[in-house]
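Removed from the display is one protein chain of the complex; every other protein chain stays in position.
Which chain is which? They are A and B, in the order written, and residues in each are numbered from 1.
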Amino acid sequence: MKYFFVGLLFLSKAHAIGLQRAPEMIAQQVAKKLALVHEDLNTSKPSFIYRNEDETAYYLKRIRLQYAPFVAFDLAFFEMKIVPFLEFRWTRKNPIGWVNYRRQ
Amino acid sequence: MKYFFLLIPMALITACQPNGGENSIPVVGLNQNGKSQVQFVDPHFLGQKLTPLLTNISDKVSSSLDAHETLESQPWELSRVTVGLKLETEFEVIDDVLELENEGDIELRFQKR
Partner (left out) sequence: MKLLISFLFLTQMAFAQMAKVPSEWIESSSSSEASRKSFGLNQGRGELTSLQEGYQNLIGHKSGMLEELSGDEEKKWYLQSIKTELGIEAKGGLGIMGAGGEAALELIWIRKKNGAKSFVSFNNEIDDQGTEAIQISSEMSPEALKAEIEPIVDLALKTSKIKKRSFLFKNLFNRALEFQKTIAELENAPSMGPWYAYKYQMELGVSVEGHITPFLEVGNALRLRMEWWKLKKKEVPLMLTQPTQNLSPNAKFVSAIAQDLSFIDQNYFQNGFQLNCMKVGVGTSVKGNLVIAKAQANAKGSIFFLRHEEDVLNQKLFPLPFDGYSLQSKDQSTIEVGRHQFRQAIRKSSNILSFFARHAPENEGDKKYELNVIEAEFELFMNGGIGLVTVEGNAGLTLFATRNVII
């Protein structure tokens, strides 16, 4: 009986692709995004956005970019789909002589 | 005999319910009307479906990242890549992208050794 209902799912709406293609497609999307990142991202010199005398400062240390999903994969289970999204995180080191503010 | 035919729709209703065995895992989310709903799934089913998928995704993405050479640049260094997997029943396509609402049920996070 369960195969009857699973069969019905193949008649559902488009936009969903078979699950077996998911790993390859996701990896390709990762590679595609990274291929767009050129080295000139890093040419500007970083600065503090605010600095308090010579003691503490706020510094842009991390960027995260999360991209909208690009496709849906059919889980073949009660119309559920798996929708992947990608996020990339870039971090930069502190300026020389500066450490993360922590109470010691 | 007449009651036998009543059993068939009951059996169908039972089959339609996501597996309601004693060890079922509840899955919560929103229905189309924005109200909460619960489904029960067989943990073995989830394991059978998801474990090979996650393993394959992990393998392919790791290989893809290893193949890249532009990741060592300074001062911004790629420190983590996340593949998030959301379970959805419906979605819309807007401007050629799928709507991005909240984060997914599983996020695979890759870092460099």
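Keep in mind that, in the parts below, a contact is a pair of C-beta atoms (placed from the backbone, for glycine too) under 8 Å apart; a residue touches a chain by one contact, two chains touch by 3 or more.
Remember, predicted model here, so these are calculated numbers, not experimental data.
*Asks:* Using the touch rule from the top, list residues of subunit B that touch the missing partner.
*Replies:* 3, 6-7, 10, 14, 17, 20-30, 34-40, 43, 46-47, 50-51, 54-55, 58-59, 61-63, 65-66, 74-76, 80-81, 86-90, 92, 94-97, 99-113
*Asks:* Touching the absent chain: which residues on subunit A qualify?
*Replies:* Where subunit A meets the chain not shown: residues 33, 36-38, 40-68, 80, 87-88, 90, 92-104.
The definition used in the following text is that only the chains that are shown with their structure count from here on.
*Asks:* List the residues on subunit A that touch subunit B in their complex, please.
*Replies:* 1-2, 5, 15, 19, 22-24, 26-28, 30-31, 34, 37-39, 41-42, 46, 62-63, 66, 68-72, 75, 77-93
*Asks:* Mind listing the subunit B positions that touch subunit A in their complex?
*Replies:* For subunit B paired with subunit A, touching residues are 11-12, 15-16, 18, 39, 41, 45, 49, 53, 56-57, 59-61, 63-65, 67-68, 70-71, 73-89, 91, 93, 97-100, 103-104, 107.
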